[in-house]
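What you see is the complex with one protein chain gone and the rest in place.
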Amino acid sequence: MTQEPKYKLASRQWKKNNTVVTAKDCQIGGDELLLIAGPCAVENEQQLDQIASFVSGLGIKFLRGGAYKPRTSPYNFQGLQKEGLELLKQASDRYNLGIVTEVMDLSLLDTVYPYTDIIQIGSRNMKNYHFLKELGKTDKPIMLKRGMDATVEEWLLAAEYLLLGGNDQVILCERGIRTFDTSNRNTLDVAGLALAKELSHLPVISDPSQATGNRNLIRATSLASIAAGADGLMIEVHNNPTDALSDGPQSLYLDQLQDMMPDLARIAAAMNKTFSWQKQPEIINA
Amino acid sequence: MTQEPKYKLASRQWKKNNTVVTAKDCQIGGDELLLIAGPCAVENEQQLDQIASFVSGLGIKFLRGGAYKPRTSPYNFQGLQKEGLELLKQASDRYNLGIVTEVMDLSLLDTVYPYTDIIQIGSRNMKNYHFLKELGKTDKPIMLKRGMDATVEEWLLAAEYLLLGGNDQVILCERGIRTFDTSNRNTLDVAGLALAKELSHLPVISDPSQATGNRNLIRATSLASIAAGADGLMIEVHNNPTDALSDGPQSLYLDQLQDMMPDLARIAAAMNKTFSWQKQPEIINA
Amino acid sequence: MTQEPKYKLASRQWKKNNTVVTAKDCQIGGDELLLIAGPCAVENEQQLDQIASFVSGLGIKFLRGGAYKPRTSPYNFQGLQKEGLELLKQASDRYNLGIVTEVMDLSLLDTVYPYTDIIQIGSRNMKNYHFLKELGKTDKPIMLKRGMDATVEEWLLAAEYLLLGGNDQVILCERGIRTFDTSNRNTLDVAGLALAKELSHLPVISDPSQATGNRNLIRATSLASIAAGADGLMIEVHNNPTDALSDGPQSLYLDQLQDMMPDLARIAAAMNKTFSWQKQPEIINA
Partner (left out) sequence: MTQEPKYKLASRQWKKNNTVVTAKDCQIGGDELLLIAGPCAVENEQQLDQIASFVSGLGIKFLRGGAYKPRTSPYNFQGLQKEGLELLKQASDRYNLGIVTEVMDLSLLDTVYPYTDIIQIGSRNMKNYHFLKELGKTDKPIMLKRGMDATVEEWLLAAEYLLLGGNDQVILCERGIRTFDTSNRNTLDVAGLALAKELSHLPVISDPSQATGNRNLIRATSLASIAAGADGLMIEVHNNPTDALSDGPQSLYLDQLQDMMPDLARIAAAMNKTFSWQKQPEIINA
């Protein structure tokens, strides 16, 4: 990699110091470890409220939740859509949580925009270059998930599309690539994450839930991501994973999320990252 | 694969006989072998006219050409856009050629719709489910390219999204999947093509140019595709590949396309497919 | 690929004309299409005799059959070993068939050598360089299967190890590579096969049985392989696939093999390859 990279604005050559993105009064890409938690999909008020209350009680500052869901099969749950966005807003207001939710298509941008603090670009859209150009014109932080068939260079070139549009508040998110080994849903690429940190000044977070598809591996891969240099984690958690309408097997139970917090704290400290949390008095799994 | 498939309308269980799609008075998926040829991108009037004239002279009935180009790098040629569509129309009128061109984003559908006979959905959009739902409401034939990280089942589920929308004029297009071997740009999956023909009633064509990225291999992979059961081929050809603004190395020279025709005819005949062509009096490579 | 290849003796630059390998009075890599058929594993005398009789009756000249079987699980059938070799010899003598069987380890070379006409190197051994060096010192034709994680260049470098040892009777065999798509057991790489033919003078054959793992796709992928330029095919066939001790699902029934012959003949003819066969009076599926 001694030659000039194909991207410019996204490169370390262009900007030596780490970019720090500000969302909901938090600094992402700086000293603090970012945590985003929440269900795969918003399902109903009670579900989201229980999860949001718990997540916020732990001291986590961002809530994730899909309102519009990209699903491989048209016969699967497609999300609550507009109603899901309203529920996210309710939860955000009640628990003072930042919201991270996906814009699945340009035609949905205006609808989703007012409801989210960080605009999520899903892995299936990472190579939708027309979409990226238009998203680059927005003025909110964007989380760009790596495509499951994207090289690190292609990922940074996708970020370049956003940066060229004028939006410099871009967060990269590693979420596993597709390989021959179906032991896990995807293969979490911590070396790719570390490489992205080396080649680019943008913050990089990790999504161990999408990467592994297996709640038993979330702890190990979360710790590995932080140790590899991730600026944060996005983790799926559900009050009742067994009955989740999507991605149940990869969702943590509420108490599993809490049980993981001391481990995250220890590894974050070892990596010189700030991280704080509070123990919840009582766990309510549905 | 003895269990029920996850898709329904796209399956052979649902519809036993081959679907035959009609576009520009041609039957696709029936006895005749479909040929689509043209440049990767429309570059200018002279380029497109020379190619269209040659392609049409050979007896080929469809012209391909990108007006809006999805490019990995924002610094690469992004297509002539509206002007490119006009040039396609001109060529279509002058040489009575059907047009195949891509709709890159929902916001471009209305613009592109009147100019194309077959709406191309690019491989990067195969998993854009919101996009697929909307495209399913159109009334023109759609060519759905396989995503480079899509299993055969996911490809058929994407077709299901289109069929559920009401559009049953769907043509599948195998264009290579992404694998560890970078000897070729992608790995043409002829067994996947044959499997799609077995599991589904929809026509399946092959794009050896995108699959190999190497003009030296177009002949062999075109023949292999027909022998595997493809209903047609989409091939990139250029009057001056060396100066092409995109994908030059995989574009055939005009005379290479002509040189391949007798081979295509022989394999098509061996597969009981109708195929006719006429020798061009004179080759004009730019 | 304009730069000098890393291999030399295996390259077209070194030897322009196709290498023709002679085994059991047959020319491999010349005008005639090679056919090798037989069971995955030799199981017992009756099984092998029925298959050999049928295969030979069709006019096929080579019998395949594993005596020592590399199996992913130690709890699966490991082959009849020495007894399997004896059964192969019996069948060879009785039906005048050439034998193709694998040498799994250097320590088995002396044992297997007298029983085989073509020494098979399995895909799992393609990168065993010490093994290749020793095999290169033998004086019988060698069929080198491509590793399922090997690039075309690595495959040709493995051939180079054999050629450097002094054995120039090397046949390459494409058998599918490992990719994310588990729809088929492996992904048959016909473009890689065509590329190997372009870069090297060595004969290249195809193994659609290992590649697809699915008997329903053997016909399509066999035809595709010939159309891509393969010099021959190796196909698994069994008198009773349902009860086969290994790889039953990918083994053709005897009558399926016969049913395929007219198709093979037509595609072979279209590719200017000699191919002849005789109809069997009566099919005996066990």
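Quick notes on this structure:
Note that the chains take the letters A, B and C in the order they are written out, and that residue 1 is the start of every chain.
Keep in mind that, in the parts below, contacts are C-beta pairs under 8 Å (C-beta built on N, C-alpha and C of every residue); 3 or more make two chains touch, one makes a residue touch a chain.
Computed from a predicted model, the values in this text were never measured in an experiment.
Displayed chains that the missing chain touches over the full complex: A, B, C (touch as defined at the top).
The missing chain, though absent from the display, is touched by one residue of A:Leu34, A:Leu188, A:Leu202 or A:Val237; that residue is A:Leu188.
Residue-wise, the contact with the chain that is not shown comes from C:Asp149, picked out of C:Asp49, C:Glu86 or C:Asp149. One chain is missing from the display, and on chain B it is touched by residues 178-180, 182. Residues of chain C in touch with the missing chain: 6-7, 68, 70-75, 78, 104-108, 124-125, 127-131, 133-134, 147-149, 154, 157, 160-161, 164, 178.
Against the chain not displayed here, chain A makes contact via residues 149-153, 176-184, 187-195, 197-198, 208, 211-212, 214, 216-217, 220-221, 223-229, 263, 266-267, 269-271.
Methods note: only the chains that are shown with their structure count from here on.
The chain pair sharing the most C-beta contacts is B-C.
Rounded to whole angstrom units, the spacing between the C-alpha centres of chain A and chain C is 48.
Shared interface positions of chain B, defined as residues touching 2 or more other chains, are 149, 178.
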